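As you look at this complex, bear in mind that one protein chain is not there, while each of the others sits in place.
Going by the order they are written in, the chains are A, B and C; count residues from 1 in each one.
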Amino acid sequence: MSYNTFGHLFRVTTWGESHGPALGATVDGCPPGIALEAGMIQQWLDKRKPGQSRHTTQRREPDEVEILSGVYEGRTTGTPIQLMIRNVDQRSKDYGNILDTFRPGHADITYFQKYGLRDPRGGGRSSARETAARVAAGGVARAALAALVPGVAITGYMVQMGPHRIDRARFDLAEVARNDFWVPDAQAAADWAKALDAIRKDGNSVGAMIEVVAQGVPAGIGAPIYAKLDTDLAAAMMSINAVKGVEIGAGMDAAALTGVENADEIEMGETGPRYRSNKAGGILGGISTGQDVVVRFAVKPTSSIHTPRASVLRDGTPTEVVTKGRHDPCVGIRAVPVAEAMMACVILDHLLMQRAQTGALGPVGIVGAQP
Amino acid sequence: MSYNTFGHLFRVTTWGESHGPALGATVDGCPPGIALEAGMIQQWLDKRKPGQSRHTTQRREPDEVEILSGVYEGRTTGTPIQLMIRNVDQRSKDYGNILDTFRPGHADITYFQKYGLRDPRGGGRSSARETAARVAAGGVARAALAALVPGVAITGYMVQMGPHRIDRARFDLAEVARNDFWVPDAQAAADWAKALDAIRKDGNSVGAMIEVVAQGVPAGIGAPIYAKLDTDLAAAMMSINAVKGVEIGAGMDAAALTGVENADEIEMGETGPRYRSNKAGGILGGISTGQDVVVRFAVKPTSSIHTPRASVLRDGTPTEVVTKGRHDPCVGIRAVPVAEAMMACVILDHLLMQRAQTGALGPVGIVGAQP
Amino acid sequence: MSYNTFGHLFRVTTWGESHGPALGATVDGCPPGIALEAGMIQQWLDKRKPGQSRHTTQRREPDEVEILSGVYEGRTTGTPIQLMIRNVDQRSKDYGNILDTFRPGHADITYFQKYGLRDPRGGGRSSARETAARVAAGGVARAALAALVPGVAITGYMVQMGPHRIDRARFDLAEVARNDFWVPDAQAAADWAKALDAIRKDGNSVGAMIEVVAQGVPAGIGAPIYAKLDTDLAAAMMSINAVKGVEIGAGMDAAALTGVENADEIEMGETGPRYRSNKAGGILGGISTGQDVVVRFAVKPTSSIHTPRASVLRDGTPTEVVTKGRHDPCVGIRAVPVAEAMMACVILDHLLMQRAQTGALGPVGIVGAQP
Partner (left out) sequence: MSYNTFGHLFRVTTWGESHGPALGATVDGCPPGIALEAGMIQQWLDKRKPGQSRHTTQRREPDEVEILSGVYEGRTTGTPIQLMIRNVDQRSKDYGNILDTFRPGHADITYFQKYGLRDPRGGGRSSARETAARVAAGGVARAALAALVPGVAITGYMVQMGPHRIDRARFDLAEVARNDFWVPDAQAAADWAKALDAIRKDGNSVGAMIEVVAQGVPAGIGAPIYAKLDTDLAAAMMSINAVKGVEIGAGMDAAALTGVENADEIEMGETGPRYRSNKAGGILGGISTGQDVVVRFAVKPTSSIHTPRASVLRDGTPTEVVTKGRHDPCVGIRAVPVAEAMMACVILDHLLMQRAQTGALGPVGIVGAQP
């Protein structure tokens, strides 16, 4: 089956293709009475939209969102919110040569195998343009979070591009908005610009690692077994195009740790338990601890490259594929606002689930309270 | 909310606590007419059950499964299959001292925060004993896979314990069943035994990395956006206790690759397209390619250790926690059969979804076929 | 929560308000390769659209559907299909006087109670305009049914308007398309036109009973317990605005029958088992028998009437409500194409579920076959 919905209570269904008339998201389950207008969503779309620097695809899409339902006089009504974004700058002729061709590393071949046919225009449904719809939905989630749990702040940034990692000693969140790479390290931004220019001129592309942090998430949200907070975050990030791995807190490095190293020691802070470290990435047993929720994921390099790669045509004939057209040399850059949006949706969803079961938007059991 | 179900069409709901009378899995959506008897499930439970070597917890549980419904005269009837495992060797007194204590790195504190109360006996629902139910459900999935797509073979094994990695040059799948670590490298098995003895004597524990491979999975299963094959696998593995990261194919290393390196080139093989490499881990655009599906995940070290760690009591009083009782010094070892079970359930689920939408248990579009 | 989705595998999510810019349906899970163009959907919308006779609301809506995604070169691609209908003839001023007023018998008061605010323009989300989206989705379901199980024919018609019932002796399906009431009895059509004129002139409205029959549904679809075919049909019909009761086959009259009367006796026909009667309405144990699937439901009279009724304002002040504006004097008339659409969606959904579990779009066990 084709499942295009995520979320348990705050449910987002995206629709649309890269070169169809429009794409969008149907957002169901939003709390009523939340202040919402198009501009509150547009600000996040503007972060993701293409063509803002030489480091992303030169396709020019205004990515202007229309709210078609679910909002009345600037407030959500509790009914489904339809967010539509018209496609404007489709140049389908750029893609004509790949109609019967399968780009190595791309979903061309698997879509054909799965469905027996596919929309080849710009990658159809498999295009990263789908992520605009997620960012729009994330804008709704952020508006609801701001109303329900004002302290939540969600920030994504790149920590690696190809072999180049940020220097954590230079880490400065304020830098993120100042460069084309959403990178919290001014020196890295400068270095990466040169490195990416070289990659692009070489007809190549490069992978990336993104980190997303949610601050101010109350303790106690999540679920104990299959819809754990980390499980849903892993699925949310892995569902973004080109993502090949997801980790929480210490992540893959946890394999190398001992129990003594891994145990985040606990002490009492002024407002509740406080941890001396955050190997857990803010999640224990699928449930938030109240620390920063820290997720990291790897984005593979764009498979649409100008360097010839061996492939086959639909009828099996061997061929060499060189992808023309406008593509991101590092698709990871634009994954940053997408990941923030997914984080916002998941956090909101779990807050609503906790409220359903317990009545609280946070912890029910208060550590340090008199019993 | 508390979500204890996974799967879209082949749905597994687990229930039960570490020291309650029993635990189990309700399996709904299994195809009818599948040959199934308790022994077919028991063989997998026997792989996971505790107390089989000095490297796992000394709790003695027979983990004997009873099929309470959904099977008639050795065949599934299409109705829900209830699999129950009685708990036998509960020693609740071992856990008495942690009633009001929160072990650092453990779900004790978050369960209390979420629900306001918790079952402290052996970790209650957060105990890795829950995974016995998954292994049982995986046995049903394996039986169905064997009937529907006979070529599928699922194998899990450890590739790292603490800082010790296997030597891929010595990789031999036949070794996996011959040692206590499910490791495909005889030399590693010998070395790790010594290393783990030291860890255990030191009152410490250690993390691990597990790899699971599904061979023979047909191309074309998966979904394009939110319930991608890799998304569901990521969630499935992340839902296992203590897992902190999941990756597919090249995984986190994909961040460092270029597009040229990452693109698995395609050529025609005798029965369809064949790939010169498998950076994709058998999945492109959320859909299987027909290559081996390769998943890797990190398991953090057991948080129940004999070394004192700073923590707080429920009322906020500072304390030091030393966990007595019987615990796995490397809980990753017993995660191997669990991961295999999760893989089996996910693959079967996606096969049924593909059959629902297209009528096929594999690809609909045949590369190389005459149009 | 606000649940605006129905269906298990063929899933329809509707969105939109009566006087917003647009409304529509997101259809997920449609099989790929199905021939589909807007005209195939438009034909059904044209049956439902208002203003076609003096017996329905005089609001003039072209109800023109746009397919925004999921179709390429006239075939479904397996990805979500977005169907949008622009609202054109909104006269919101007609509704100004009910901003703080609750019409007795209407959802005005409960929407306010549930959400704390509501879109009062034309009833907002509670308007029967939402059913246009269902009819559009039903058009997709019909196209898929035509491709997968060509023999299925779905027909709805009125069998009662207020106290006036059709005469089953004059039953003629061919009449249904020839009159403004979708009634299979020419005499009734003439009589009802006069009766409804009188009701309308009287500032009143009237209820109705609709019957929907699905012919050619294969035996074996449905589910044994909670998502039975009859359960899902009951929910589907009850979800239509103003419906207060649903029955299958003998329905509520089954309470008065004996077991001897109720048992549809079985004999062998040329292509399988044949039944001497159809008290079951084509469903036994939640699963189709291969007979006609027969559903009946009651639609209450429109609550927006010109006759004053006692009510309260939002602040509690007593008032009398007289609804101005354009309303259907018998909203049941336009429920006929809506019910057909819901039947089509449910039947398709269950066919896909049967295919998922068994591989067949019909029975697996063949009565009369040599074992």
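FYI, contacts are C-beta pairs under 8 Å (C-beta built on N, C-alpha and C of every residue); 3 or more make two chains touch, one makes a residue touch a chain.
The structure displayed is predicted, hence computed values, not measured ones.
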{"item": "Options C:52, C:215 or C:262, residue touching the unrepresented chain", "value": "C:262"}
{"item": "Candidate in contact with the missing chain, chosen from C:221, C:293 or C:348", "value": "C:221"}
{"item": "Missing-chain contacts mapped onto chain B", "value": "1-5, 9, 11, 13-17, 20-24, 26, 28-30, 32-33, 66, 68-70, 72, 75, 77-82, 84, 114-119, 121, 124-125, 352, 356"}
{"item": "Residue numbers in chain A that touch the chain omitted from display", "value": "9, 29, 31-32, 78-79, 224, 352-353, 355-359, 361, 364"}
{"item": "Absent chain, residues of chain C that touch it", "value": "1-6, 8-9, 14, 102-107, 109-117, 125-126, 130, 160-163, 199, 204-209, 219-228, 230-232, 234-235, 238-239, 241, 244-268, 273, 276, 279-281, 283-290, 298-305, 307, 309-312, 314-316, 318, 332, 353-354, 356-358, 363-371"}
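Just so we're on the same page, only the chains that are shown with their structure count from here on.
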{"item": "Residue-number overlap at the chain A/chain C interface, same or different (half cut)", "value": "same"}
{"item": "Identity of the chain that, by mean CA position, is farthest from chain B", "value": "C"}
{"item": "Centroid spacing, where centroids are CA-atom means, of chain A and chain B in whole angstrom", "value": "25"}
{"item": "Chain B-chain C separation of Cα centroids, rounded to whole Å", "value": "44"}
{"item": "Gap in Å, rounded to a whole number, between the CA centres of chain C and chain A", "value": "38"}
{"item": "Chain A: positions in contact with at least two other chains", "value": "1-5, 9, 14, 114-117, 125, 356"}
